[in-house]
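As you look at this complex, bear in mind that one protein chain is not there, while each of the others sits in place.
And then chain A:
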Amino acid sequence: MKWVEVIVSFILTLSFLSFPSCGFQSDELLVDDEEFGLEGAPQHRSPEPIPTRSPPVTSPTRKRHSDLDSDSKIQFSLDHAFGDSDFSPAGTFSARLKTWSHGGQTLTKLRFSRNSFSDVEKEKFKNLLESDDFYRIRLPSNVLSPPGRDFIISSVKARCLPRESLDEHFVIHMEGVNVLAVNYGSPGSCPYPRNLKLPAKWSFSSHTVLKNSEQAPRAPVFTEEILGGENAEGEVVQPAERSFWAKYWMYLIPLGLIVMNAITQAMNMPEEQATGQVPAQGQLSAGAVQRGPSSAVRRR
């Protein structure tokens, strides 16, 4: 019982701890600062080994590298578009492709180098800001054989980006070497009435995060504890059992009041009779009988 609790809490804390680690240990990557380029977000490894996903059928890297647990460098480009214009190159992602011994391939150490805006692009971006239009980016859906099946598109209202510089935040959802989706936007909030604001610095500060799938929590299995289960249930049920008073106080109080009322009533009756008798005696003695013969009288 106890140790299950410990394990459950351990798994829970693990999952809770590991979740924010994706969000916060982000691989911030400053364009100008190649040296400090941080590693891609450490891939989330759940406690249990993930079964192999079918590796891509054509993987040129595997042919190139004979050893299994090998790394290779790959690059894929980021394109952008202003409003409905065509896409043009905007930067390059570079990463290490890690091939696992079981055949799966993942990306690590993602770096991003952003091309700075040319004057034409600046002008286009200003237009976007003025018309509150979309700034769109796209990535290939397969990093080994771009563009894969289709491009992954994402867009954001241009007015969300400018702060001091142009702040952008990428969350790239990967599945092996496939890009599923990219969440693109400002790293913070973008309050609704979007105001026109030009950036002070026309350079990008980019943050990128790689995300892989998490494993779902398993359904709880209490098979080891079939015997103990009943006990545990009993334990659980007992404290739930409230005292008689706690359960029925709302009925008992009016009942008590009524009973008390009845008792006082009943107490009063004989008293009344008793008090009625004394004066009756007096009355008798006084000879001032006003009522018909009372029971007390008859009893005499």
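To be clear about the criterion, a residue touches a chain if its C-beta (ideal position, glycine included) is under 8 Å from a C-beta of that chain, and two chains touch if they have at least 3 such contacts; residues count from 1.
One rule holds in what follows: contacts and distances are computed from a predicted model.
K.L.:
UniProt names the one chain left off this complex as which of "1-aminocyclopropane-1-carboxylate synthase", "Ubiquitin-60S ribosomal protein L40", "ER membrane protein complex subunit 1" or "Sorting nexin"?
P.N.:
Protein name of the absent chain (UniProt record): "ER membrane protein complex subunit 1".
K.L.:
Of A:Asn195, A:Ser243 or A:Gln265, which sits in contact with the chain we cannot see?
P.N.:
A:Gln265
K.L.:
For the chain not shown, which residue from A:Ser101, A:Ser189 or A:Ser243 touches it across the whole complex?
P.N.:
From the options A:Ser101, A:Ser189 or A:Ser243, the contact with the absent chain belongs to A:Ser189.
K.L.:
In the full complex, which residues of chain A touch the absent chain?
P.N.:
Residues of chain A in contact with the hidden chain: 1, 4-5, 8, 19, 50-54, 56-57, 84, 132, 134, 136, 141-142, 148-157, 160, 169, 171, 173, 175-176, 178-181, 183, 185-194, 211, 213-222, 232-233, 236, 239-240, 251, 255, 258, 262, 265-266, 268, 272, 275-276, 278-279, 282-283, 285-286, 288, 290.
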